[in-house]
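Below, a portion of the complex is reproduced, with chain positions unchanged.
So that you can tell them apart, the chains are marked A and B in the order they are listed, and the count of residues begins at 1 in each.
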């Protein structure tokens, strides 16, 4: 794909080229200024970047309003009230697709699987009986889709991901490489001589527009469903345990974990390496700071931090106080001495008086 | 499989149907009340669930003793002294198998591998030379078993798991999808110009009845063995480093990590996101609270928490004290003022007296 200046500007109604720039330009991609070639579009966000822009080989650069007009030849400048947003609007056009086309002959597809129109399946992927795949979805090389898995339309299952039996994914979901959806929940009961596996008979339901990051795990429910609601984005190496309910538009940052039967409300943001204990409810819109350990319910909209997690401002106040504690210990020791001295002096006064 | 009321009750000697329920019932599965169909068995654990039970479409429901007899049609009720336990006893019968049957033609099995009776191998699995697989074990799609790997009987290696050279697994082990057994231990020595890899020449020995969770890693020993003893259950995304010795019946919850050469004693429970430093011994039956950082030995039976981990009650007392620290700082400041005032008054008294 290539875009000339007119094409670019027709896609960005609020942007316009700076008057002095008239060079013909063909944009074939986007990049950062330092790595750009003359067919790349770039952007800057501050007005003091003129020298950097001039030094770049970029074909065109989105600049903020009021950016100084170029005094010498260089990239075409396009003024925008929001250069970053304009840039990524164009960037989306250059995003590579999933790169899978057709159904590779080496894929092992059970005759009982049903593939929609324009479904792509990469080499050595394995699709079991009863699988249903919606139109235009793509299954990467080496993926495994277990019996009864159902996928909506326009999903991308990246290479070497695993989706186990009976799990359901909605439309436009992305499962990144190495992720495992539908592993057994971690449930055991002690039978007197060993941990006896509690059969994990439920499934995972993933709604529309959900992303599951690389090497993340979403376990199937013991009974019923583990559910991840629409629009939720899960980063890499995240653990989502059995029977959890992750609300819509939630953000789960890398290496976070949600233990069994807990819920996370709509729009909550769970930072990296957070642990949420089992049977805990995190309210809608709540924010949990990095590495926190959530051991009890978090009210909607609250911001919590620490292990155990408490309101952010309480934890921060305690941390600030803690930094004063070593000095406080000394101060109290000196107060103890001062008290003893006062005590002695009072004794002396008393004895003087009683003389 | 289907069970009628007589069949169910013959499997649950301490349960019996409530007298008023006489409807014929055929149980084909188990479920939660809300999702149950008329061929599902469910359970409730408290006596106040009569309305929920009546509203369910379940075929039969295990209820606790003293549950009110139904006044109108509804699911067959079966009284049990332990409805949950009875339920999962039946649930085990409906647990799906590993779903792998036969040896798929696309599997790459070295002619020097030895497969026992009724071994199943999924599509595109790779089995190297010298591998030995015990009777009835199943190797999922896309798995890799390296040279010299030995597996006992009745193991399940789920799709896309990796077991590297020379590792040994006992009987009835489950390696979940994406897990890696036998990766190189993380050992390097600085040679003056770079980190030089210390060759990792040992192996991993996994005893009977061990489960390794999705995307978990168990590294091979530098020399000798990394050992996971019988009955231990490891959740998802857990790291077990080289030369560790994880005792029998241990529980390692998701995202926990055990560093090199450490040991964990029989029956210990290591909660989620715990880190155990290298060369540390966690005693038998110890319990380590979530996100703790264990930096020194934990005595048998102890319960520890925090980073660094200390006895749970010490850490909890400190956390409770910490929450009072901001107020304490103010209190000590006011004491300092009070001491100054007392001092002044004493001075005044002294001067008065000496007049």
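In the analysis below, a contact is a pair of C-beta atoms (placed from the backbone, for glycine too) under 8 Å apart; a residue touches a chain by one contact, two chains touch by 3 or more.
Keep in mind that what you see is a predicted model, and the values were worked out from it rather than measured.
The complex is a homo-oligomer: every protein chain shares one sequence, and counting across the whole structure file gives 3 copies, of which 2 are shown.
The criterion applied here is as follows: only the chains that are shown with their structure count from here on.
When the CA atoms of chain A are superposed on chain B, the rotation angle comes to 120 degrees (nearest 5).
The centroid of the Cα atoms in chain A and the matching centroid in chain B are 25 Å apart. Chain A contributes residues 106, 108, 124, 126, 128, 142, 144, 146-147, 160, 162, 164-165, 178, 180, 183-184, 186, 188-189, 194-195, 197-201, 215, 217, 219, 223-225, 237, 239, 241, 255, 257, 259, 273, 275, 277, 291, 293, 295, 307-308, 314, 317-318, 320-322, 324-325, 328, 331-332, 335, 338-339, 342, 345-346, 349, 352 to its touches with chain B in the complex. On the side of chain B, the complex with chain A involves touching residues 29-32, 34-35, 85, 88, 91-92, 94-96, 99, 104, 106, 122-124, 140-142, 158-160, 174, 176-178, 209, 211, 213-215, 230-231, 233, 235-237, 249, 251, 253-255, 272-273, 290-291, 319, 322-323, 325-326, 328-329, 332, 335-336, 339, 342-343, 346, 349-350, 353.
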